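Report on the following structure.
Of the protein chains in this complex, one is absent; all others appear in place.
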Amino acid sequence: MARNSIGKNLILTSFGESHGAFVGSVLDGFPAGFKIDIQQLQRDMQRRRPGQSNLTTSRNEADEVQIVSGVFEGQTTGSPITFLIANNDTKPKDYDHLKDVFRPGHADILYQTKYGIRDHRGGGRSSARITAGWVAAGSLAKQFLEDPTQNKLPIIITAWVKQIHTIELPKPNQIPSKSKIEESLVRCPDISMSEKMIEAIEKAKSEGDSLGGIIACTIENCPIGLGEPVFGKLQAVLGQYILNINAVKGISFGEGFHVANLKGSENNDSWKMSDNKIGTITNHAGGIIGGMATGEPIYMEVAFKPTSTISKEQQTLDASLNESTLSATGRHDPCVLPRAIPIVEAMANLAIMDFVLEMNFNP
Amino acid sequence: MARNSIGKNLILTSFGESHGAFVGSVLDGFPAGFKIDIQQLQRDMQRRRPGQSNLTTSRNEADEVQIVSGVFEGQTTGSPITFLIANNDTKPKDYDHLKDVFRPGHADILYQTKYGIRDHRGGGRSSARITAGWVAAGSLAKQFLEDPTQNKLPIIITAWVKQIHTIELPKPNQIPSKSKIEESLVRCPDISMSEKMIEAIEKAKSEGDSLGGIIACTIENCPIGLGEPVFGKLQAVLGQYILNINAVKGISFGEGFHVANLKGSENNDSWKMSDNKIGTITNHAGGIIGGMATGEPIYMEVAFKPTSTISKEQQTLDASLNESTLSATGRHDPCVLPRAIPIVEAMANLAIMDFVLEMNFNP
Amino acid sequence: MARNSIGKNLILTSFGESHGAFVGSVLDGFPAGFKIDIQQLQRDMQRRRPGQSNLTTSRNEADEVQIVSGVFEGQTTGSPITFLIANNDTKPKDYDHLKDVFRPGHADILYQTKYGIRDHRGGGRSSARITAGWVAAGSLAKQFLEDPTQNKLPIIITAWVKQIHTIELPKPNQIPSKSKIEESLVRCPDISMSEKMIEAIEKAKSEGDSLGGIIACTIENCPIGLGEPVFGKLQAVLGQYILNINAVKGISFGEGFHVANLKGSENNDSWKMSDNKIGTITNHAGGIIGGMATGEPIYMEVAFKPTSTISKEQQTLDASLNESTLSATGRHDPCVLPRAIPIVEAMANLAIMDFVLEMNFNP
Partner (left out) sequence: MARNSIGKNLILTSFGESHGAFVGSVLDGFPAGFKIDIQQLQRDMQRRRPGQSNLTTSRNEADEVQIVSGVFEGQTTGSPITFLIANNDTKPKDYDHLKDVFRPGHADILYQTKYGIRDHRGGGRSSARITAGWVAAGSLAKQFLEDPTQNKLPIIITAWVKQIHTIELPKPNQIPSKSKIEESLVRCPDISMSEKMIEAIEKAKSEGDSLGGIIACTIENCPIGLGEPVFGKLQAVLGQYILNINAVKGISFGEGFHVANLKGSENNDSWKMSDNKIGTITNHAGGIIGGMATGEPIYMEVAFKPTSTISKEQQTLDASLNESTLSATGRHDPCVLPRAIPIVEAMANLAIMDFVLEMNFNP
């Protein structure tokens, strides 16, 4: 299989399966001497953890992270940092019926075809449970980027739910506050929209169905010139990190696909100076030009498909490749977006920190 | 700068600037004993080359590729293949005015800020001229993938213009033929739409403006299971390759951003057997599930911004970071999409071949 | 720090410190469907484990390996395989005196200078204890390479002690048997020499001193052409893996440094055919020419320095960089070579398997 590591200077290696002893990750390249805030790390885990509300899967995991290397007396040592997260609430029996049938929209059948073997329990390696290890690592990257002693300005990454099914927020005039986002069960900063989204999810859940949506994400205070302008374009590396998140089907920057409808004279952002800093008057580009940060906030949108596992009956193939039907039981989210917020943030933090370390090359 | 190489098993290294002696690339990892079709390579270069119609820049380059290593008596030897493409029609004088002013939408100012130096002639390293070296390498990957002696079924990658400005083709019922696409000056397979697009480009050009659009791309006969399911998801690697193409602002797969509006029961593709092969009844997923190929055609859309260099007057900064205006002269495309078609295909061919080589690991 | 991963197709990521909760590793890229022999794995761990005889450190670790991912019902799944080895017999108190003084020959002072922090307990990350995770991974690689269903001929890697201090075996006429090697406490296949070596080690131990030596290693049945002939030369990659083993100061192939004294007519190996296979009449080259395997056994020698931690008094610096003296206590090996045998084999098995996977590219 390979390709379970990502990053050049800050390398995340992911391991584990949904119902093994642990999921986890190794984070290599993190600078030494950084004081870790374990409470913050654990709070970030809580945002991703299953069972946090009745909108999410009922699997109940504390998701307490054990750091077993690379940290000494509360500080990073420069050695690889290993995160272990126990799989406690495993009910492999619940998944016994998945041994014999392949879920539509799921990779089970592809694992079986490609590898000739699969761990069918809870989706095995293809379960989004493995992102627990990414969020743990991402929390450290976030702490580093937000630390004003590391960067002249704290680099702040904020994601929120912009759309669930047909309920859609307009593009914001300003970046919503993190507290506003966290107040909402679905992590949508507009209260009335948030309520409508919750209703829609509950309705889909009651129908045995699921919903997709769009997450928006901003990155503030990216150093000007961050990114490497040929095959390390900022949008390409952010794309690579984020398109690896389960259920993502698209990513766009700035005006995104709407850019197709614009003329150059409408889409170009004029350069300006303000506060002795380079910037642009408008920000159609979403903070990236020529693969590098312009200094304006980076803005991206990420499309998530509706959860594939639904309890509505679907046509499919069984383990013998004969036609069959499936009404899935087991535990799953009717809409992944609320729990995907910290995952998008984690991947963005890891991608940006990788570049920040590299930028120190050429002071 | 670094990050001028891309790929794991088939590694493309890009070099060169718009007005240096050569642009080019090195392709490492190509298997030995493959007979190269030089005419085909040259035809692929023609599709990208400037000056091919009056819709494109008037810079006139033959773009004849010189292969200076890795090929012996017409066959690959397994050694790295080096492509040189001379820059002949260089008019650096035309760009003298760009020494002193930074173009909106362009990376000039970011290069200058980040590196403290830049080759201003024709955009230097940030010019899309460097993609000539990518298209040369991509042509070899294409020849390999389309060769039935290398793959049970030829893997065929087809890109076309789906939208320019507001003129938009519907999603096709079937993949358009390559000859149909090439008949059109803008590489749009629908003749009447193509004519409207040409008119729109000509109008924008006459106004000193530029247009954006969307390219669609399909990949047929991808082996089932192609892609590596954690940090080498097929969509993530295709995304990484294609988001590195100049002017790209978004990429999506299957239903793309429209997936947000769908329910699981609408978006899931039921598994089926046909001709003794696994497949899906519908293809909302665009041929990729869990990061691996389903056997159905891969479908992706790529958003391109309108060309940043326009002759309309724009507000900007000069080299001393004072406010200024710019009406760009020099040569540029009023719409990059027609010439971007072979670039998208090249990057997709390179990405897919990288995975095909890896798949041979686990026979 | 970074650079805690090694390999291109089969990637070993190492983590852990001497006195943390676990040392371990993640092995990514191992093919799916391979039945693991856990008993064999545990036997390989026993050969490296401390406390196995009174010639080794008295630290007593069972070194039972817990595999927490990538293996399902006894078979590899293609997912990354994670090995955890608990640190049980930790006596951090024993190392308290090392907080305040820097050992000659040890990296303590360099860690402190470079990172501004170090885990001083038992050498922390610089302890050879971390090689437990390498040996676990290497055992799987060995099982793969020795499996005749994976390779036409089992690839067999054998290391033995060739020299300890001044007691030196001549170059062997034939590769010693593994059982003969294991019969000896010092892993030297010549019984009388082995006894002399044991005496020498015991004497050094009683004097509070330590001994160096040379390990020889052969690789049989390497496929002809294994290795990549420019920057992936077989000797360079084997060198990279093995020079990363703690205490190694040199590596050589075939005639090694003696090659300096030879003429071309003496050193060249004439090509021959035997049993319808290419080979050479002599094997001065040690099985590698032009960076690729010739089909003859690969022969290499590896020089190990005497253990740096000794109880004899030595001059050094203390934590305040003032002059000081040190007579080390704590637990350490008077000679690392007997326990280094499985480590050399593990690294060689991992390096060779990485190339074997790559060779499947070009069938």
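A few remarks follow.
So that you can tell them apart, the chains are marked A, B and C in the order they are listed, and the count of residues begins at 1 in each.
Going forward, a residue touches a chain if its C-beta (ideal position, glycine included) is under 8 Å from a C-beta of that chain, and two chains touch if they have at least 3 such contacts.
Owing to the predicted nature of the structure, the values given are computational and were not obtained by experimental measurement.
Contact with the omitted chain, checked across C:Y115, C:F144 or C:W160, is made by C:Y115. Screening C:H97, C:K196 or C:K233 against the full complex identifies C:K233 as the residue touching the chain left out.
Contact with the undisplayed chain is limited, among B:V68, B:L153, B:I191 or B:M273, to B:V68. Shown as candidates are C:G51, C:P154, C:P172 or C:G212; the residue that touches the absent chain is C:G212.
Residues of chain C that touch the chain left out of view are 1-6, 8, 12, 14, 102, 104-107, 109-111, 113-115, 125-126, 130, 163-166, 168, 204, 209-214, 224-225, 228-233, 235-237, 239-241, 243-244, 246, 248-257, 259-273, 278, 280-281, 285-286, 289-294, 301, 303-310, 312, 314-317, 321, 323, 358, 362.
The chain not shown here touches chain B at positions 1-5, 9-11, 13-17, 20-24, 26, 28-29, 32-33, 66, 68-70, 72, 75-82, 84, 114-119, 124-125.
The rule is simple: only the chains that are shown with their structure count from here on.
Chain centres here are C-alpha means, and the one lying farthest from chain C is B.
Where the sister copies chain A and chain C meet, the same residue numbers recur on both sides for over half of the interface positions.
Rounded to whole angstrom, the centroid-to-centroid distance between chain A and chain B, based on C-alpha atoms, equals 27 Å. Each chain gets a centre from the mean of its Cα atoms; for chain A and chain C, those two points are 39 Å apart. Counting only residues that touch two or more partner chains, chain B has 230, 362.
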